[in-house]
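All protein chains of the complex are present and in place, except for one that has been dropped.
Then we have subunit A:
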Amino acid sequence: MNNLNITDLGAGYGKVTILKGITVSNVKPGEFVGLIGPNASGKSTLFKSIAGIIRPGTGTISLGDIDLVTAGRAQRSRRVAYMPQAYGCNAALSVFECILLALKQANRWRVSSDDLDRVADILAELELSHLADKGIALLSGGQAQMVAVAQTLVRQPDLVLLDEPTSALDLHHQLSILATVRRVMKKRGMIVIAALHDLNLAAQFCDRLVLLGSGAVLADGPPGKVLALSSIEETYRVKTTLEQTRRNTLYVDARLSA
């Protein structure tokens, strides 16, 4: 199957090494992985390495039977969709066109009836149909973020990388974007890796958490296990208490360590 295996990955920019020997094994289709860790821990660099935007120095990244490090651009972008951080754009394009253009990259030049169906489908699925004709520059932050998610999902990739999908969103939109992504990815059997700053959101939506600190994997496992580790306190430099809420979800109570 299309399992993701990252083995001993080292990457950086020029002479600066950021990732040192990252190994994340056996991520299965339908698994929602939360990538957590403080600022500058290497989350974006890891995403860019997997998406082929920077070329890793060492290690392998395999998705099913293909090696993402050596795969060609076209092959990689058919399988992997990456949503960069801080999404903003002033192009005179409608929401429909933005999603269509993402679909057309790995596709024939002519817009087919099937293309229109796929775009309309994903808009309906993410409850964006009413925005289809609206200009991308006129959207609110939350709407723009949802469009960016739609751009990744419409390509029906096997692996979706979301770099801080909830940043700059209000509480309702944070929950709704993750719930929507989770619903779609479970239905289609995609792997999702999302970088999240909010540990409570990570606990609520992810099947598995990977904790990065200073470019290395410090912990990897189910949320209940990872969030209880002392390495969380050390990497984030806080005191935490893990509580079970009445809804049976996990709650990380964090305060500054004295």
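One rule holds for everything that comes next: a contact is a pair of C-beta atoms (placed from the backbone, for glycine too) under 8 Å apart; a residue touches a chain by one contact, two chains touch by 3 or more; residues count from 1.
Going forward, contacts and distances are computed from a predicted model.
The listed choices are "Acetyl-CoA C-acetyltransferase", "Spore germination protein KA", "Iron ABC transporter permease" or "NADH-quinone oxidoreductase subunit H"; the UniProt protein name belonging to the chain that is not shown reads "Iron ABC transporter permease". Residue in contact with the omitted chain (choice from A:Asn5, A:Thr60, A:Ser129 or A:Ser176): A:Ser129. Of the options A:Leu93, A:Ala228 or A:Ala254, the residue whose C-beta touches the omitted chain is A:Leu93.
Along subunit A, the points of touch with the absent chain fall at residues 51, 53, 73-74, 76-78, 81-85, 87-94, 96-98, 100-102, 104-106, 109, 116-117, 119-121, 123-125, 129, 132-133, 135, 137-138, 148, 151.
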